[in-house]
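The complex appears here minus one protein chain, its other protein chains still in place.
== subunit A ==
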Amino acid sequence: MLPDFAATVGALAATVAERERCATGSVQGARDFVLASFAAMPVYLRPPLRAATLFFDLWAVPRRGRLFHRLPPRQRRAQMEAWETGPARMLIRFYVSLVLVSLWHD
């Protein structure tokens, strides 16, 4: 049971998309946009962001017995929204912002 960066990004995109019901963009498009943005961001930001994302994926294991990206949608949303208001809110805000841009652009 290893955390998976791309799968976590995809799961976050799907969770945001589920909340933004009126947006017409695709989850796959949002995932690809976030991963492309990640690949282009400053070099020194990538390792800490990747580590924080993997930690976010692992966070669910002791609580739910599964990685975040393998949780059912309702539990994924609960974890994401808990983090949105917690100490690591900047991490989730970063992902939510990028996903919103993609979902609404399409």
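Just so we're on the same page, a contact is a pair of C-beta atoms (placed from the backbone, for glycine too) under 8 Å apart; a residue touches a chain by one contact, two chains touch by 3 or more; residues count from 1.
Following the convention adopted for this analysis, contacts and distances are computed from a predicted model.
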item	value
Listed names "Carbohydrate ABC transporter membrane protein 1", "GMC family oxidoreductase", "Porin family protein" or "Ring-1,2-phenylacetyl-CoA epoxidase subunit PaaC", matching UniProt entry of the absent chain	"GMC family oxidoreductase"
Hidden partner chain, touching residue among A:A7, A:V61 or A:V101	A:V101
Residues in subunit A touching the chain absent from view	19-23, 33, 36-37, 39-45, 89, 93, 96-97, 100-106
